[in-house]
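Of the protein chains in this complex, all but one are displayed in their positions.
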Amino acid sequence: MPNQLRNLIIVFAIFVGLFLTARHFLVPKTFGDLGHYRADALQYNIDHEKKFVDTTLCSNCHTDISNSKYVGAHKLINCQTCHGAGNKHIENPTINKMEKSSEREFCAKCHAKNLARSSTVIKQVDITKHNIDSKCVNCHNPHSPEIKMAQVASNQNKKDEPAICIMCHDKIDKIKTKGMHKSVPCQSCHGEGLNHIKSPSKSNMFKPSKREFCGKCHGIGIAPKSKGIKQIDLKEHNIENKCIDCHIGHNPLEFK
Amino acid sequence: MEKENTKVSSRRDFFKKSGAIAGGLLLVSMLDPLKQIKALAGEKPKGKGAWYGIGVDLEKCIGCGSCAKACKTENNVPKEPFFFRSWVEQYSVTANGVVKVQSPNGGVDGFKQPVLDKEIEKSFFIPKSCNHCAKSPCEQVCPVGATFISPDGVVLVDETYCIGCGYCVQACPYACRYLHPVKHTADKCTLCYHRIKKGLAPACITVCPTGAKIYGDLNDKNSDLVKFIKEHNCTVLKPHLNTKPKFFYNALKEEAE
Amino acid sequence: MQQENNAKKSRRDFIKKLSIVTAGTLALASCNSPGFDEFLQGNFKTLSKKEIDKIIKNLEKKYSTKYGKEFKVSAKPAIDGTLFGYALDLSRCIGCRRCVYACVGENNQSRDPQIHWIEVLQMNKEKGIDFSEANAQYNPDLVPEEGHFYLPTSCQQCRHPQCTTVCPTKATWQEPDGIVVVDYNWCIGCRYCMAACPYGARHFNWAEPNIPDEEINPETHYLGNRPRIKGVVEKCTFCIQRSREGKYPACVEICPVGARKFGNLLDPESEIRYILENKRVLILKSELNTQPKFYYFFGV
Partner (left out) sequence: MNFLRFILGCFKIIFSGSRVYFAWLFFLLMMIIWGGSGYLNQLENGLIVTNMRDSVSWAFYIGNFTFLVGVAAAAVMLVIPAYIYDWKPIKEIVIFGEILAVCAVIMCISFIVVDIGNPQKFWHMLPGIGTMNWPASILTWDFFVLSTYFLVNLTVATYLLYCYFYKKHYNKSIVIPLVLFSIPMAVGIHTVTAFLYNALPARPFWNSALLAPRFLASAFCSGPAILIILFQILRKTTKFEIKDEAIFKIAELMVYAMFINLFFTIAELFKEFYSHTEHLLYWKYLYFGIGKNTELVVYAWSSIIMSIIAFVIFLVPKTRYNFFTLNLGAILIYSSVYIEKGITLIIPGFTPDTLGQIYVFVPSSTEIHTAVMIFSLGFLLFTFIVKIAIEIIFEGYSIDSLKIKKTKQYIDEKELTSINN
C-alpha cells in the first residue's frame, strides 16, 4: 500500500475514533431508548411540581362550606377555580391564604352577559344594570348562589326591618344614614316588598317620583305638622320640577 | 504487466481494507444508534397503552378564562400577556361576515361584558392549547430531538436538551409554542403530564366550571373522551394540514376552522 | 399547406381566419350541426331583451316539436334583494339518494350517459369529513349504515367561484341572487371550469344527452334545466326555474327526512338565517376561501 494512502487511512481512523468517543460522552445516556429523544425527559416532565390539589383535601377542613356547596348551582365547580391553587395553603393554612375576591368583576367573568355564552349553560346577568349598588356576595352566597337569597326570602317576618333591605342595598344605606331620612324605614316610601324579596329580578319595588308623594310629609297644610320635618309650600317652591330632580331621595339635603 | 498486476492487487487490497473499516464502523454505529434510526422512521406505539387526547364542548365554554389562568399558575408560565400554554379566544362574526378575534391577555382576566354590538350576528369562545398532533410538525423539525411525542401521545419538550432555536415555534400551525423568556427553551402545553401520570386531570380541566373540557385515552373505548367523540360531531383545527391533531372540538363553527 | 400559405399572406387576421375556417369545417363535419342562427348567437349576457325573446320563442318551438310537449322556457332575471343559501343537516341525512333522482327528473339531466348534479358520499363517522375516506359507490339498499354518515354534495354556489374566473369565454357567471349559471349556447366545452371546481360540481355532456320524451320536464329556465346539447358543461342552479318563482328546489321538497333547508340569506326572518345564527355550520374546504353559500350543519 502506498504511503499516502496509509496515512490517509490512519487520519481517517483517528477522526472516526475521536468522533465515536465524543459521541459516547456527549450523547445522553437514555437518548434513543424510546425514540429520537432522551427517555429521561419523560420522568423530568413527570417530576414537575403540581399546584392544584385534590378537592377532598378542602372538604376535610371546610366541611360546612363544602356541604353547603354540594346543594347549589356551583356544586360541580372545583374550589380552586375561584380560590386559586391550594398547594401552599395545605402546607401551612395559617400563613398561606387562599385567594378570595368579592368584586363584581370576579363574578362577571362567568356571569356577565355575553353573546358567546349559552344561556342554557350559565345564568347571565347584565352587570351594568343588575343592582349596581352592591356586591354580588351581599345577596348571593358564592358557594351556593341560591342559599342567601333563600335566607332573605325566609326572613319575611322581619319585613319591616331595614336590615333585610341592607343585605343587598348596602350602598344606599350608607347614603341614607348620612342624612335626614336615616330614621325613615325603607318601607315608608317603597312600600312592602314581599314579592321583591322572593324574586328581586321579577318584581320591582315602588319608586316614588311625584311631588305629591313628598308632599305627604313635607307639604304645608297637607301633612300633619311634626317636629323636625321641613315644611314646603308645594304651590310656590320650584313648581316646574319634581322634587327628586334636585334632591337625592335618600339624603334630601344633598343636591344633585 | 507485472506492474499492472501489483497495482491491481494493491487497489483491490485497498478496497478490501476500506470496506472492512466501513463495515466495522457500521457495526459500531449499529450497536446503539439503531434505535434512533428506527425512531426516525416514525414508529409509534398505537393500539397498546394510553394515547391521550383532549376534547372541548364549545357549547359549554363560557369563556371565563379559568383554564388559562390555572395553566399559568400550575406550569409557572411567565405572567406577561404573550406567553401562554393555554388560552381562550373570542370570535365575533358580524352580519356581513367579518370575523373579529380577540383574546385580551389570553382570557386570563376573563372577557369584559361587551357593549352589545347590533352588527354582531354570533359569537363564541374557543379555548386553545397544544393539539398534541399525532404527526406533529414541531417534533418533525426539532434538530436535536428535544421535542418528542411520548409513548402515550403527549407532545413534550425536553427542557434540558432544547437549544432554543425556535424552529418548532415556527413549525406549529396552531401557535401553541413560545420561547421561555428566562429558560430560553421552547415551552408548551404538556397536557399537565405530571398530573395525568399521577391520575389527576390537567389543571385546565380541573378548574373548568362547566365541565366543557375533558381529556382521555383514545385507545380506551370506555374513556370519557372516546364517548364524547362518539356522541358529538367533533372536528379538529386545520384538518387539511394532516397533522392529525388530538384536540377535538364539538360545535366548532366554520369561521374558526 | 394551402391554408398555411394563405396565412402567410395575410398575417394580420390569420388567427381569425384560421379559427373561422376550422370552426366552419368542423361545423360542417359535425353530424348534428346546430342551426346557423344558433351558431352566430351571442353571449346571453350581451343579448337585448328582444333578442332573448326571439331566441326563447325558437327554443320553445324546437323543444316542443322534439319532445312532443308544450315547453316553457323562462328567462326570469334575479329578484332584487335575494341571495339564495342552502343548508343541509348532516345528522338527518340517511343517504337514500332521493334528492339525486328528484334533481335528475326536475332538471332534465341526461339518463344515458347518466349525469347527477348531486353526489351523495358515504363517510366514516370516526374520520369525520375526510374526502379520502368518502365512498360514492355505497349500496342504497343498506342505508343508513352503522358507523357512517352521508354527505350529499352539489354545487356549493361559492361567493368567490373559481369556475367563473377561469372560463375563457364568460359562458358561466354568478347571477345577482348568487346562483352560478352556464349559458349552454356559449360554452365551448373546454372543461377548464371542471378542473377549477373544488367540489366536483360541474358535469360535462360527454355525449348527446338522452332523456325519454315522457320523462322530460317542460317547465324550464334558459340558464337552468332546458335540454342541453353535447359537449357543454352543466351544473346545479338551485333549481333556478323554481327558486326564482318562490318555490323550493326539487331536492328540498323530496327530502324524506327534512335535512335540506333553503332560503334567502338577506331575509333576517328566513329559516336559513336562523340556522346560520343558531347552529354550528360547516362549509367544505374552507381553506380554499371559495366561501360557499351551501352550509352543512348538525341539527341534533
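Things worth noting here:
Labels for the chains are A, B and C, by order of writing; each one numbers its residues from 1.
Please note the rule applied: a contact is a pair of C-beta atoms (placed from the backbone, for glycine too) under 8 Å apart; a residue touches a chain by one contact, two chains touch by 3 or more.
What you see is a predicted model, and the numbers here were worked out from it, not measured in a lab.
Seen in the complete assembly, the chain not on display touches B, C.
The chain not shown here is touched by just one of C:A78, C:I94 or C:M194, and that residue is C:M194. When the whole complex is considered, the residue among C:E119, C:E253 or C:D267 that touches the unshown chain is C:E119. Here one chain is not drawn; of C:A78, C:L266 or C:L288, the residue touching it is C:L288. Here one chain is not drawn; of B:Q102, B:Q170 or B:N242, the residue touching it is B:N242. Interface residues of subunit B facing the missing partner chain: 135, 137, 140, 239-242.
Counting the whole complex, the residues of subunit C in touch with the unshown chain are 1, 4-5, 7-9, 11, 14-16, 19-20, 22-24, 26-27, 29-31, 33, 39, 42-43, 45-46, 113, 119, 121, 130-134, 136, 153, 162, 165-171, 186-192, 194-200, 202-208, 229-233, 288-290.
As a convention for this text, only the chains that are shown with their structure count from here on.
A linear topology is adopted by the chain contact network, the touching chains following one after another without closure. Measuring from the average of all protein CA coordinates, the nearest chain centre is that of B.
With B-C and A-B as the two chain pairs, more C-beta contacts join A-B. Averaging Cα coordinates per chain places subunit A and subunit C 57 Å apart. In whole angstrom, the spacing between the mean C-alpha positions of subunit B and subunit C is 43. In subunit B, the residues that reach two or more other chains under the touch definition are 122. Contacts with at least two other chains are made by no residue of subunit C.
Against subunit B, the residues of subunit A that register as touching in their complex are 1-2, 5, 9, 12-13, 16, 20, 28, 31-38, 41-42, 44-52, 54, 74, 76-78, 80-81, 84-85, 105, 108-110, 112-118, 121-122, 126-128.
Listing the residues of subunit B that touch subunit C in their complex gives 58, 121-122, 229-230, 233-236, 238-240, 251-254, 257. The touching residues of subunit B, counted against subunit A in their complex, run 10, 13-14, 17-18, 21, 25, 28, 32-33, 35-36, 39-40, 43-44, 59-60, 62-66, 70, 73-75, 90-92, 109-114, 116, 120, 122-125, 145-151, 156-161, 190, 192-195, 197-198, 200, 203, 206-211.
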